[in-house]
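Yeah, one chain of the complex is gone here, protein chain that is, but the others are all in their spots.
Note that the chains take the letters A, B and C in the order they are written out, and that residue 1 is the start of every chain.
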């Protein structure tokens, strides 16, 4: 086994969470941050819920949550406790980088992901939503192959051909890696993707219409 | 100097091109692929123009150009000659990966970028547009710091707060790195970003309205 | 208990996963960049060891000088925490890679550099009974 000592701690930390959903799409701008934030806010009214932003080079969830990086303070208790936003447990690296640009090589991004998963103590949660960066690089390789038995992927796509083709590629990688459950959310659409051939092996969870706020 | 032998060849290959534009934004889905493809197609009617897709893990330009990866054949002449699409010189890695998923660590993506810039022979061009991936990782570090004296960055943003904040961060990195000229294109907008404070030091090139095809 | 506890967890669970029960000496190389509190880390390691009935006789910490290397101009330098503000030090303490948002190459200003050495818990050596 390739030895990164943090791995054991990561598995332990995440095992106290019933459902760890990674909101994913290789295509950018399809609504990963919007969907993961909405789902987390919504769920947190009824269940113990957490939201983790691992789009380190382009964090968005703190903006959608109307949080100023300066407000984000984490307490230390055998690690770091996520920020409590009216019941939603939230963690983002912007608390440390203060929204400054954070250029990160893939290797460094993977190390940040492992460090955070090893030191952030989510405690007993029903749901953890993870907002992810676009693309398919180091962080994604860990989500797919290191956390294969823990993470439930929720693929987000718009009806646009560019997004659907990209989603198809991602679904095939997830299938090949052995993910039993793959969720699919159509965003900025009207349900047209429901029967789409791309979705043969995934569970179509629903669609969110285009709603310019 | 950190010695990657390809660097010398990269500089020589690109120096036969009058203007090398990198169409950039850390945010995904703002229109990088659409804008770079439109500009390249448009320019190719009047000038010797090239289009290079370096979004290796999520290539889109071949779809926008209605090109099937199987059609993309490159001739060899002291390197590789880009594909001639009715006058537009075009290169994308999909010719080799056949649209299969290509998970790439940052380090590998940087190596692909360098290999292509070293072996693809663009010849004398007036314009080369480079479509780039979202985020700010290995490939971007090369565009910003290795090709600083060659590349002209064109930042693309939508009017959305998430995109504008992301564009502001990217502009600050480009300024800090010493780019004399930074172009800015507002996409899916109506000119509202023109006087925006983010654009203090950049040249506002215009806007493209939201035009669902 | 502070965040060093979680660093200790990674070390102890790693040692356990390798099947050690009785450890004569646990030698840990610590990158100075992260500014880890050795006393608290040592205390946490001993607590966690006893909680997981692992016996550890000696714990030895070795400092590792940070070494950063710029890929743009090749310059190498050792970032000393004193060059950073209190806030910056804290950010790097929790996430060492925050350095990529806070530091540039002193010679050419590039952000294309790597942490070659001295990041954090960089090596764990176990000498069993």
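The rule is short, and it goes like this: a residue touches a chain if its C-beta (ideal position, glycine included) is under 8 Å from a C-beta of that chain, and two chains touch if they have at least 3 such contacts.
This is a predicted model, so every value here is computed, not measured.
A.B. asks: Shown chains touched by the missing chain?
C.D. replies: A, B
A.B. asks: Tell me which of A:47, A:145, A:181 or A:210 is the one touching the absent chain.
C.D. replies: Missing-chain contact among the listed residues: A:145.
A.B. asks: Applying the definition given at the start, please give the residues of chain A touching the unseen chain.
C.D. replies: Residues of chain A in touch with the missing chain: 1-2, 141-142, 144-146, 173, 176-178.
A.B. asks: Touching the hidden chain in the full complex, which residues of chain B are there? Just list them.
C.D. replies: Considering the whole complex, chain B reaches the absent chain at 3, 5-6, 8-9, 12, 74, 76-80, 93, 96-98, 100-105, 108-109, 111-112, 115-116, 118-119, 121.
Everything below uses one rule, namely that only the chains that are shown with their structure count from here on.
A.B. asks: Building nodes from the protein chains and edges from chain pairs that touch, which of line, ring, star, complete or other describes the result?
C.D. replies: Chain contacts: complete, every pair touches.
A.B. asks: If you tally contacting C-beta pairs, which comes out ahead, B-C or A-C? Let me know.
C.D. replies: Between the chain pairs A-C and B-C, A-C carries more contacts.
A.B. asks: Just how far, in Å, is the C-alpha centre of chain C from the one of chain B?
C.D. replies: Once rounded, the distance between the two centres reads 38 Å.
A.B. asks: Going by the touch rule set out above, which residues of chain A reach two or more other chains?
C.D. replies: In chain A, 100-105, 109 touch at least two other chains.
A.B. asks: Provide the list of chain C residues touching at least two other chains, using ranges where the numbers run on.
C.D. replies: Residues 111-112 of chain C each touch two or more of the other chains.
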